[in-house]
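One structure follows; several queries about it will come next.
Heads up, one of the protein chains got dropped from this complex, but the rest are sitting where they should.
Here the chain labels run A, B and C in written order, and each chain numbers its own residues starting at 1.
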Amino acid sequence: MTNIIGHFINGKIIEDTAHTQDVYNPSTGRVEKQVSMASRATVEEAVAAAQAAFPAWRNTPVMKRARVMFRYKELLEQNRDTICRLIGAEHGKILHDAAGELQRGIENVEYACGAPEFLKGDYSKNVGPDIDSWSDFQPLGVVAGITPFNFPAMVPLWMFPLAIVCGNTFVLKPSERDPSVGLFLAQLLQEAGLPDGVFNVVNGGKEAVDTLLTDARVQAVSFVGSTPIAQYIYSTATANGKRCQALGGAKNHAIVMPDADLDNVVNSLLGAAFGSCGERCMALSVAVAVGDETADRMIAGIKEGMKTLKVGAYSDNANHFGPLITAEHKAKVESYINSAEEQGATIVVDGRKPDLPAEYADGFFLGATLIDGVTPDMKSYQEEIFGPVLQVVRVKTMQEALDLINRHIYGNGTCIYTRDGEAARYFADNVQVGMVGINIPLPVPVAYHSFGGWKQSMFGDLGAYGRDGARFYTRRKTVTQRWPTSEVREGAVFSMPTLG
Amino acid sequence: MTNIIGHFINGKIIEDTAHTQDVYNPSTGRVEKQVSMASRATVEEAVAAAQAAFPAWRNTPVMKRARVMFRYKELLEQNRDTICRLIGAEHGKILHDAAGELQRGIENVEYACGAPEFLKGDYSKNVGPDIDSWSDFQPLGVVAGITPFNFPAMVPLWMFPLAIVCGNTFVLKPSERDPSVGLFLAQLLQEAGLPDGVFNVVNGGKEAVDTLLTDARVQAVSFVGSTPIAQYIYSTATANGKRCQALGGAKNHAIVMPDADLDNVVNSLLGAAFGSCGERCMALSVAVAVGDETADRMIAGIKEGMKTLKVGAYSDNANHFGPLITAEHKAKVESYINSAEEQGATIVVDGRKPDLPAEYADGFFLGATLIDGVTPDMKSYQEEIFGPVLQVVRVKTMQEALDLINRHIYGNGTCIYTRDGEAARYFADNVQVGMVGINIPLPVPVAYHSFGGWKQSMFGDLGAYGRDGARFYTRRKTVTQRWPTSEVREGAVFSMPTLG
Amino acid sequence: MTNIIGHFINGKIIEDTAHTQDVYNPSTGRVEKQVSMASRATVEEAVAAAQAAFPAWRNTPVMKRARVMFRYKELLEQNRDTICRLIGAEHGKILHDAAGELQRGIENVEYACGAPEFLKGDYSKNVGPDIDSWSDFQPLGVVAGITPFNFPAMVPLWMFPLAIVCGNTFVLKPSERDPSVGLFLAQLLQEAGLPDGVFNVVNGGKEAVDTLLTDARVQAVSFVGSTPIAQYIYSTATANGKRCQALGGAKNHAIVMPDADLDNVVNSLLGAAFGSCGERCMALSVAVAVGDETADRMIAGIKEGMKTLKVGAYSDNANHFGPLITAEHKAKVESYINSAEEQGATIVVDGRKPDLPAEYADGFFLGATLIDGVTPDMKSYQEEIFGPVLQVVRVKTMQEALDLINRHIYGNGTCIYTRDGEAARYFADNVQVGMVGINIPLPVPVAYHSFGGWKQSMFGDLGAYGRDGARFYTRRKTVTQRWPTSEVREGAVFSMPTLG
Partner (left out) sequence: MTNIIGHFINGKIIEDTAHTQDVYNPSTGRVEKQVSMASRATVEEAVAAAQAAFPAWRNTPVMKRARVMFRYKELLEQNRDTICRLIGAEHGKILHDAAGELQRGIENVEYACGAPEFLKGDYSKNVGPDIDSWSDFQPLGVVAGITPFNFPAMVPLWMFPLAIVCGNTFVLKPSERDPSVGLFLAQLLQEAGLPDGVFNVVNGGKEAVDTLLTDARVQAVSFVGSTPIAQYIYSTATANGKRCQALGGAKNHAIVMPDADLDNVVNSLLGAAFGSCGERCMALSVAVAVGDETADRMIAGIKEGMKTLKVGAYSDNANHFGPLITAEHKAKVESYINSAEEQGATIVVDGRKPDLPAEYADGFFLGATLIDGVTPDMKSYQEEIFGPVLQVVRVKTMQEALDLINRHIYGNGTCIYTRDGEAARYFADNVQVGMVGINIPLPVPVAYHSFGGWKQSMFGDLGAYGRDGARFYTRRKTVTQRWPTSEVREGAVFSMPTLG
C-alpha cells in the first residue's frame, strides 16, 4: 500500500506500518490514506533523536538559529499551494481558508526570526559593591507539541518555530485526522537548513501522547485541543514534573449592542460563526443581542446573508466552508441542533439537510444553522458544538449579557459590537475572557502578542506564542558575579547577605 | 492559656483554640506558645474574605496599591527589632541573621512599589488596517502562599507584596513551627492601609494546605519547602486547575579551582555553609575541590576558621549561628553525619557534641561539622541535610566537578571560585542549575531579578518574585479593537482572518 | 536685609548678596524677599561640587541610591504644607492647586524608587561562538536643570530625582520668580541622606544659564520654559556638545464633538482653562466646537459655570485660582484680550477688571475671560497667552478642527470630547501633538509614562521623566566579551568580523 503517512525522525521519513489508521477525505467521505500509529518505541526513538541533537543546537548562536527561520519563511511561502491542498484534502477547509490559516502560521515564523531581541536577558551592574547579576534564558531541552485536527498547519506553527529558535529540540504529535501537513512542514524545515534531529514528527494516538507525557527526557508539553483532554494533559504532564500549557475548548459570545453597525455585525458574524464549518476554538457561536429590536434586526440580516452561503468541497474557492472532520462529529453536531430544538429553541435556518452534488453525497457536510431563543440552561448553550451553528440569546441589558459570559465555564474569546467607547472599555475590563474583540469577532492575537484563554479554556501560566511562548520554552538562569582582588579581604558573613 | 497564636482573617485576629500545636523556642527546647491549627472551615472563611475583597481591590488604581507598599516598607523598617526577635524566638537564628533575612524581604516590598512600571502591557497600533491591539495583565483573584519555617519573614515577603500589588487578594499559610512573624506582618500591612480581607493568614498543617489546594476559588499557589512536598503541591494544585510554582530542596555545590582566592573561599564558605545552622535552601553544603592540593589548603583554612565559630542562642549577636528547628531534625542531621562516617568519609571537624552553657543544654544545637572524602554514592551526598555540615568532594578536573553537579537531582544554586574569566563563563553556561555564583557562595538573586532552581528544585514555569513573580500573579488579557465607520462596508470573511 | 534667598552648594546654603533681585508676593504685589543672582564663579563652584561628588555617587549601588528616594518621598509628604505655602507665597497659586502640583512631583520620586528595574541593560549570550554582549546604562556625570516659575516644585521633581537615582550629580537653576521651593527641596534631599555635592541649587538669570550651557563639565541640560528660550537652550547646549531636552510653549486645543457629554465638557474645561490662572503649559486655552449648536450650548454652560469662580489669594482654599506671576505678565495677558477684541472676537465674559478686596488691590489678578468667534488669523490665537483666557473657535467638521490643530506651530497637548470610539481613535492617531486626551482635558502623562510635546513644543529626542527620562540621563555602554582558551588558536581575521 503506497499511501502510508509515516513519521519524521532524525531527518528521515520512517514508514512504520505495524499499526495504521484510516485518513479520510471529508469532502467525499472516502478513505484515501493510512497513517502510521506510533508505538512507545517509535516515540522514544524520536525523543532520543531530539535529545541527541540538543547540545549542538543549544550552542548554535541565536542569530544562526534565527536564519533557519528566515529561510523557512521563504520556503513556506513558496509552497503555499501544496500546503493548502494537503490541508484541504484531509481537513476539508476551503483553499482560501487554508491560505488564511497558513498565513497566520507563517506570521509565527516571522516572529521567531526576531529571537535575538526577545531572548535578551536583564543585566544589572552593582547589585552590590562590585557585584553584577544577569539573567540568561536557556532552552529546556526536548519539548513536545500535541496539536488538533482543526488547524493542522497553524497550531504546530504556533509552537515549534518558537521552541526551536529558542534552542530547544522538538517532537510534534499532530492530529491523526490530518497528519500529512505536519510531515511536509518538517521536510521544509530540513530544507531550510535545520540539523537533523532538532525537529521530529510522530503520528499516533493515545500511546504516543502518553509516552510524551511520561518520558523523563521531555521537558515541556504544549497542547491544543478539547478541555477534557487538556485537563488530562496538564495534570499528567505536571505530575511528571514537566511544565505544560494546555489550551482547551471555548464558547465564544458576541454582545450586539443597540448602537452596533448592523451591516458589520452581520457580515463579520457570518464568517466568524460558519467559517471553517465552525471548527475553530475562536469561532463565534453565540450572539447575545441586547434588546429584542436588536435581535430581530440582526436575525433578519443574518438570515438574509445565509442565503448566499455555499458549502462544498475544499478545492472550489467559491465555497464558503466545507465538511466537518468525521461522520461521528457530524452526528454530534446534529444532536446539538436536535437538543436545542427539543429544549424549546427556534431553528431559524436549518442546515441539517444540505443540498450537495452527488459526488459529495457521502461527505461529512452540514449546512449553516441559525437558532434563536437559546437559553443558558440548554445543552447546546452549555457545551462546545464545534460546527456551523450560530445561536442567539436575547437579553435586556449589556450587564445581563456580560454576566452570562462570565458565568460560562469557558473564557477563550469574546466580542462586543458597539460604537460607544465607554461600553467597549467596561466590557473589555470586566469580561472574564482572555481574548477580547471590540467590533472584531475573531480576536486572535497577532503573532507578536500571545494567545490564551481563561477559565476552562486554558491550563497553565503562559499563553501560546509571542513573548509568553518564548518564556514558556526557556528556563531562567541568574548569574551573580564578583571577582576577587588581592587587596580585598572579606570577613566571614554569617547573616543572610543583602548585597545592598 | 494566653500564648495562643491565631489566624488573621478579614482584618481581625481569630483566636481559634479547637486544635493547637506546640511552638518551641529551639534555643531552650521549651514550648512557649501554642499555634491554632486551622480546620477546613477556618481556611474557607479566609478564602471567602479574600474573595469578597477582590473586586474593590482589583479596581483600585495600581498607584494607590503601590502606595500601600511604600507605607509598608516604612513600617517594616520601624519594626525591625520586633520582627527579628519574633524570628529568633521561634526559629532560633541569631538576630543579625534575622535582620539580613528581613532586609531581603523588605527589598521585595521595595520592588512591589514599582508595580506601575512592571504591570505595563504592550500596545500595538495598526496590527491590521485601523485595528489596534494591546495586552492587560489582570490579577488572578485569590492567591495562596504556603511557606517554610526557615525564612518565616523573607519567603512570605517574596510572595504577598507582589501578589497584592498586582491586584490579587492573598491567603498565607506560614510554617506552624514559627508562625508569629506571619501574623505580625499581616498586622503591619493593615496598619499600612491595606483594606481588610486583602491579606489573610491561616496557621495550620495538612488540612489547611489541602483546603487551599482544592478550593475552586483559589486561583494560584506559591510554595517553598522540601521537594517531596513541592511535588505533592504542584501535582495537586495543577490537577485542580490552578497555576502553581513549587520550590523544593537543594544540594548546592561550590567548585573551588586551583586559582581561587583561598582567603575568600574560606571566609565566604564558613558563612555559606554554617550560617543559619545550614537551614537555607541556598546553603552551600558541598565544596568540590579541583586537585588535592587545593583540597588540602582549603580544608586547612576552613578548619582553622571553624575554631572561631560560636554557636548559641539567637539573642546574642556574637554568636554565628543558632540551633536547629526541632529535636527531630537535629537527630536527622546527626544521622547524616553518622552515615557519612560509616560510608568511609573523614569527619575533620565534628560538631555532634557542641559545648553549650547549661541554660541551652536542651536546645536543638549542633556544632559546625566538616567532612572530607565524600563521594557521590554516599547518602549524605545524595540527600539534602539542612544542617551545619560542609562536605568536601575531591576531583581532578573542573569538568569532573561540573559533571558531578549536573548529575545531581537538584539544581538550585551553585558557585565557582576562580579568577579565570573563561572558567567562570564555561561553568555558568553549562551548569544545570538555576542560580549561579561566580565567587559568590549564596547567589540569591536580588529582588529585581527572580529566584528559581532547576530540576527537582522547582516545579513550574515562572520563578519567585521579580518579573517572573509579577507574570505568575497576573493573567494576560489581549484586546483587539476596530471601530466601525459609516463609510466602510466590509464583505463577509470566511477565511481565517490574517489582519495583515 | 534678612530675607535673602541664596544657593545650595555642596550641602550648604550660600548667602551671596553681591547681586540680588526682588521676589514678589503676587497676591499683594509687594516685594517680600530678595534672591541672590549667581555669578559665573558661583555657578562654577556648584558645578565643581557636583563634579567632585560624581565618582563616589556613581559607584554607589543603585539600590542604595533608590533608598534615598524612598526616604525623600516620606519627607516630601511630611512637609507638604510648608512646600505648598512656599509655592503660594511666591507663585500665587491656591494651596489646593499647589498640593496637586506637589503630588505630581512626588509621583516622580516614587518612580525614581524603581531605578533597579528601569536601569537594567540587555544581556545576550552567544552573539557569536562563546561571545557574550551586554549593555550597561551609565550616568553622564554633572547634569543641569533649568526650570520655570509656573511649577516651582513639580518641574524640578520631574528632573533631579531621576537624574540622581541614575547616578548623576545635579545643578538646578530654578526660576528667580519663585526660588524658595528649590532650596527647600534641596535641604529635604540632604535630610534624606543624599551625600553633599550630589544636588546643588543656584539661583540666577542669564549669566547662570549661560555658564551651565557652556561649562564643559556639564554633560546634559534639561529645560522647561517658553519656546524662544527653549530654542536658545537647545542650540547652545548642543553646539557645546551636550545632550539637551528643551520643552517650550503650547497652545492646547480641545475639540468638542456634538455627541460630547456637555456637563463633563463644561466642568472639566473650567478647571483646565482657568486653573493656576492659565499659567500651565498644558492649560487648555482653545475650545474648538464642531457645529454652532455645540458651540452655543457649550458657551452657555461655561458662562454659567464661570459665575461661580472665585479669584483671590493663595492662602484661601475656597478660591479657584490666584494672581498672575508679575505685573508685566498681567499687562501682556490683557493685551491679548484687547487684541482679540480689536480683531473682531466677542468677549463673552470679561475678566479684565476683577473685583477684589482692598488688601489684594495691588496683586496681579485677572478674572477668567471667555472669548467667542476666535479665528486662526488672530494674534491671540497664534501665540501662547499663559493667562485665564479661554478662546472658542467654531468649525463645521471634526476634520476642520483636526487640521486647525495640525497647522498650529505648537504640539504639546490636546483633547477630544466625544463618546464615539471611532472619532477618538482617528483623532488620537492623526493629531500631530505629543500628549492626547480623550475626554481628558489635561492629559499630562503619569510619572511612569513620559512627558513631551511635538513640533515647537519640544526640542530633543527624549521626553521628560519615565523611561525616556532615564534614557536621557544615562549613556549606553556595550560590552562584548570572549575569553581565550589555551586550546583555541584563531587565525587572523582581516575581514569585517560578523560574529554570527
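The working rule: contacts are C-beta pairs under 8 Å (C-beta built on N, C-alpha and C of every residue); 3 or more make two chains touch, one makes a residue touch a chain.
Here the structure is a predicted model, which means the values were calculated and not measured.
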Chain not shown: contacting residue from B:136, B:215, B:372 or B:468: B:136
Sole contact to the chain not displayed, among C:44, C:122 or C:210: C:122
Per the touch definition above, residue among C:258, C:271 or C:354 touching the missing chain: C:271
Contact with the hidden chain (one of C:8, C:70, C:184 or C:321): C:321
Touching residues (missing chain, whole complex) on chain A: 63, 66-67, 70, 73-74, 107, 110-111, 113-114, 116-118, 120, 125, 130, 132, 420-422, 425, 429, 446-448, 481, 483-485
In chain B, positions touching the absent partner: 59, 61-64, 67, 116, 119-129, 134-136, 418-422, 424, 438, 499-500
Contact footprint on chain C, counting only the chain that is left out: 94, 96-97, 99-101, 103-104, 107, 122, 124, 127-128, 131, 133, 135-136, 154, 231, 234-235, 238-239, 241, 243-244, 260-261, 263-264, 266-268, 270-271, 274-276, 280, 305, 320-321, 419, 424, 428-429, 433-440, 442-446, 448-452, 454, 456, 459-463, 467-468, 471-472, 475-484, 486, 489-500
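As a working rule, only the chains that are shown with their structure count from here on.
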Chain copies touching (chain A, chain B) - same or different residues, decided at half shared: same
Whole-Å separation of chain centres (CA-atom averages), chain A against chain C: 48
Whole-Å separation of chain centres (CA-atom averages), chain B against chain C: 43
Touching two or more other chains - residues of chain B: 107, 429, 446, 448, 481, 483-484
